[in-house]
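What follows is a short report on a single structure.
Every protein chain of the complex appears in place save one, which is left out.
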Amino acid sequence: MSGVIGIYSKENKDISEIMYYGLYALQHRGEDSAGIAINNNGYIDYHKDLGLVQEVFGKDEINRLRGNIGVGHIRQSTVGGNTIANAEPLVVGYKKGALALACDGSLINFNELRDKMEDLGIIFQTSTDTEIIANLIAKYHKDDIEQAIINAVRDVKGAYALVAMTNDRLIGIRDPYGMKPLCIGKLGEKYVLASETCALDTIGAKFVRDVKPGEMVEIVNGKLKSIMTKEPEDKKICLFEIIYFARPDSKLDGRSIYLIRREAGRNLARECPQDGDIVISAPDSGTVAAIGYAEESGIPYDEGLIKNRYVGRTFIQPSQELREQGVRIKLNVLKENVEGRRVILVDDSIVRGTTMKRTVAMLKEAGAKEVHVRISAPPVIHSCNLGINTARGDNLIARGKTVEEIREAIGADSLCFLSLQGLIEAAGGEDIYCTGCFEGEYPF
Amino acid sequence: MSGVIGIYSKENKDISEIMYYGLYALQHRGEDSAGIAINNNGYIDYHKDLGLVQEVFGKDEINRLRGNIGVGHIRQSTVGGNTIANAEPLVVGYKKGALALACDGSLINFNELRDKMEDLGIIFQTSTDTEIIANLIAKYHKDDIEQAIINAVRDVKGAYALVAMTNDRLIGIRDPYGMKPLCIGKLGEKYVLASETCALDTIGAKFVRDVKPGEMVEIVNGKLKSIMTKEPEDKKICLFEIIYFARPDSKLDGRSIYLIRREAGRNLARECPQDGDIVISAPDSGTVAAIGYAEESGIPYDEGLIKNRYVGRTFIQPSQELREQGVRIKLNVLKENVEGRRVILVDDSIVRGTTMKRTVAMLKEAGAKEVHVRISAPPVIHSCNLGINTARGDNLIARGKTVEEIREAIGADSLCFLSLQGLIEAAGGEDIYCTGCFEGEYPF
Amino acid sequence: MSGVIGIYSKENKDISEIMYYGLYALQHRGEDSAGIAINNNGYIDYHKDLGLVQEVFGKDEINRLRGNIGVGHIRQSTVGGNTIANAEPLVVGYKKGALALACDGSLINFNELRDKMEDLGIIFQTSTDTEIIANLIAKYHKDDIEQAIINAVRDVKGAYALVAMTNDRLIGIRDPYGMKPLCIGKLGEKYVLASETCALDTIGAKFVRDVKPGEMVEIVNGKLKSIMTKEPEDKKICLFEIIYFARPDSKLDGRSIYLIRREAGRNLARECPQDGDIVISAPDSGTVAAIGYAEESGIPYDEGLIKNRYVGRTFIQPSQELREQGVRIKLNVLKENVEGRRVILVDDSIVRGTTMKRTVAMLKEAGAKEVHVRISAPPVIHSCNLGINTARGDNLIARGKTVEEIREAIGADSLCFLSLQGLIEAAGGEDIYCTGCFEGEYPF
Partner (left out) sequence: MSGVIGIYSKENKDISEIMYYGLYALQHRGEDSAGIAINNNGYIDYHKDLGLVQEVFGKDEINRLRGNIGVGHIRQSTVGGNTIANAEPLVVGYKKGALALACDGSLINFNELRDKMEDLGIIFQTSTDTEIIANLIAKYHKDDIEQAIINAVRDVKGAYALVAMTNDRLIGIRDPYGMKPLCIGKLGEKYVLASETCALDTIGAKFVRDVKPGEMVEIVNGKLKSIMTKEPEDKKICLFEIIYFARPDSKLDGRSIYLIRREAGRNLARECPQDGDIVISAPDSGTVAAIGYAEESGIPYDEGLIKNRYVGRTFIQPSQELREQGVRIKLNVLKENVEGRRVILVDDSIVRGTTMKRTVAMLKEAGAKEVHVRISAPPVIHSCNLGINTARGDNLIARGKTVEEIREAIGADSLCFLSLQGLIEAAGGEDIYCTGCFEGEYPF
């Protein structure tokens, strides 16, 4: 999981500060590393490091990174990959000069491509897909940059939203299935490309449109140009992006994440009705669906779990001993709202199940008469081959278990999942979604 | 504003890690400095610095601070006072040995006491009330420590919750009006004193009782002893503590902060009814009252403003230019929920009015048909002489303005405040609250 | 051991940058903490922390500390005292306003004074002599500041060079025995007070004169005024300051440290002649005496030990295992200069003896035929009651040992110390030196 942003100022205004706030609006897409590369009169400078945007960038860095075209990146690493070498943007020199790449994506033919390249004697300094793409672009350097990038993305298979910068242009590309989001905005004379519309809102840019699946947009000489890199495939928008990753105030391909989640909550109330006294959410992921559930069911929505809003990356993890003594770093129960009551607890998904189990136990301990868990998506039973859902298959609590077995494992009085049909209907009803983690059928 | 904690392990267990998590649960009471002092076999060591708990303390510091009695402190500074010299606990040596003090409070006779002390040739290294109290305790060093502290607090006037540690005991004191909160918990064999019950919950401690107004509790030789320092006065619990500062999952003198805030929201709906399509909150401060308002009014509660949950201390502040261009660092509007609708926006207070004005404008810009502001407390028209509400009088938007004038200033279609009576009823109805900032009558 | 500096600009020029370079020239007087306090139009701001000058101060701190009067301090802690609380300048508020103190010194009636103050109910936040002095000044606050300081220093016994600042003046005081150095310089219109003349040279200031033993100089309204605080005693300049602490390019009370050390080396050659092939020094402390020894003896001076010039505070100390394997972090032998030769190794002192023992072994291992150790001062057999020489008596290798026994302990082929007479003659011959650590007779 990553977030990307690109900004182009044709009037040659400095954009580093805006890049910073834009990246910051995408922080929820990854907390492991952050980076910005800026084109300063043909010279590309960059800064990237492990940490949150506000940890990686201080005033000194932002002041140094002056220029009118920039790309930025936020990363959430999979286990073991959180090294500074993997931080992006990747800035390389090749035949045609400098190239900066920021990519949110996952290539399924990564190993195949890397093997081929290694056969040719190519070396790798990271374990990122982005370095594969950079090598492909360089391979096609005899073509012009547009064609080189088109050739490169034709060689890859996978989900990606790629933002690229040369010394005179900004380019954005979305995979042919549209699995990864990428949108276009305008901020006065500036063009903006970003993973989510919330980044446009944050910097005051106006949403123009989404990049189309398979489309490459190029901003050069102050103008935006559109080129199709491949025949677009049937859209396969990632459902996990919608139910979990994206910020609720973003719109994805014209659909409000918030409205989809609330509608999923309503559908959940229809599919999984339950007598109860109070609807609460697992904060913050389940809040929107819980509001929808409450609305549809007529059972009042209220808060039952309070989150410490200072939970952060640099926090010292409690020792096993303290954990066993019941140290609750992130969540506290609002006893007065759950004691003696039949609680309907809504969340957006159960992946490993460990947090849900602890939450149910906490509610019971606080005196909840019953805890009914309602999930606004189907059980996750397949590990995503595109890296979206990073849990390995054997860690998925729902894999190979019946709903009743999962219920028992988490200690709830009842458990019910929204059907895939119910989720897709909430998301507009069209057959444009990847259902891989629920059904095992991936586009590749 | 500050938060305090003290822990005593009679079985001589190391408590530094628990101190850390306890302090962290009080982080909302102050983001400027943090500190822990620990008694390690009669030697008091400490670490304190500017920053959040997780910034001030790393593993190295926690590993160094070993011991079985400790006091901790979190501070929110008033303007100009945010220097490391003012960070607490204050650790001093005096006739009887070492003394560590952590104080949440404000003395109204600070100047008078400091003047007298200066006349006697006393020097000051901080501008804190705590240093005044330390000097008073030392002044009475010929008495035993209990009596010395009692004498000291008899000399001061003000609101305070004080936690003190010597090399063999932990002491907690609450002012005679009970303006500042302080509660007692047990964690196995350990005694815990904390500003709020949410700190007890976080570390897994059980709530025992609140320290009574005017009471001093002393844990020595493994036993808790209670001594009244003064005749208790009529309780004057700070209403701002209840409506704004305390965490909603805390209980203050037996009352759930959450339930009071929700009831205030309900009373607000009764006192200030309004036709509307949606009730939203100014996150996070207005959420509980908004839920109550929605419940009572029957108008659906939903989210209208999304907060970036990564907003932090170290964030680079946007330039004036970017602000004017509309950079929205903290809040984004959920356009789909407010566009074309009559929005009832609930918050807990309006102090300076600048944020509220910006929020109303943001909602209008997003297409809200009407924005009706409802505040779950009366207008704040007096600057607190106990330092709770740090705005100076002339910065208070409500000072000298009618409600209609305030409404105009913030650009809302209507504005209504909960009456003081309505707020006190929500808080239980008893005449036990300080209403100074609303009415101007302070205990002192 | 500490270093102090004070600067006063009557033309109201900003002095923070000059303070920085001045402090830096005194860095050899202490590596543990550094601090600067500056008077900015009557408000005293300061910054101090553990570390070297260049670690404690960055551009941000120097830019913040603007003003026209300042005091600075460098500290070398004794064991256990290296805490941030003890960093100076000490800045306090008292009856007459703000006061900043930086002191190089040691009071022998510290305990007595602190006990008396504690009896009066005074609290202490540090374990420094400076806090005692600050309390004394505050005690006499009814007198004007000059008289208050005079009264304060009359109450103390010990060695000190004190620099004090109020909101309108800079004051420097030297103890009546002149044990601690303090000199006056002028840098254009600015007055400078500093522990050593090398600080004047570094910032381009001209040496005016030394502060006299027992003298207080005060710069106020742009003029320097001199007041005697006490009858001056017979001078008792610290010999260890001369042979070890001071920088060789400093002049102390009119005497060049360099010339004294070289003359001591010459006297050593006269008193302790030795056949040999090469004279080498233990770098850097013995270099000047070695040059003198070579000159007088006619045996060529050359380098035999090379020091890694990057040795620093933050270096990871080698494990015991690595030490035993012969890791040599600081010094390497120049084998080609010592192999097969009779080496005369000159140093300024032997305190604990551990380093000398290791050095002799290193030379032998490199093939030195003989190693003759010559020390340009008498054996140190008394622990200084003024804190100059911080080794406790039982750690002194010379205590209770004959020269022959010491020789055996360090493994040298011969060992000879300069006589006290020889050292004093090198230093000018007058009876103006404290010989406490050599003879046990201290002024107090």
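For reference, chains read A, B and C in written order, and residue numbers begin at 1 within each chain.
Here, a contact is a pair of C-beta atoms (placed from the backbone, for glycine too) under 8 Å apart; a residue touches a chain by one contact, two chains touch by 3 or more.
The structure displayed is predicted, hence computed values, not measured ones.
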Touch partners, limited to displayed chains, of the chain removed from view: A, C
Residue of C:183, C:333 or C:386 in touch with the missing chain, whole complex considered: C:333
Residue, one of A:12, A:111 or A:125, that touches the chain absent here: A:125
Among C:198, C:272, C:363 or C:416, residue touching the chain not depicted: C:198
Of C:27, C:40, C:167 or C:385, the residue in touch with the unshown chain: C:27
Subunit A, residues in touch with the chain not shown (by the definition above): 85, 90-95, 99, 118-119, 121-125, 127, 131, 134-135, 138-141
Residues of subunit C (touch criterion as defined above) contacting the omitted chain: 17-18, 20-21, 24-25, 27-28, 52-55, 57-59, 62, 187-188, 198, 201-204, 247-249, 256, 258-259, 262, 284, 287-288, 291, 295, 300-303, 306, 308-310, 312, 314-316, 318-319, 322, 325-329, 332-334, 336-337
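We adopt the following convention: only the chains that are shown with their structure count from here on.
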Contact graph of the chains (line, ring, star, complete, other): line
Chain with minimal offset from the mean of all protein Cα atoms: B
Where subunit A and subunit B are represented by their mean Cα positions, the distance between them in whole Å: 35
Length of the line joining the C-alpha centres of subunit A and subunit C, rounded to whole Å: 60
Residue list for subunit C, restricted to those that touch at least two other chains: none
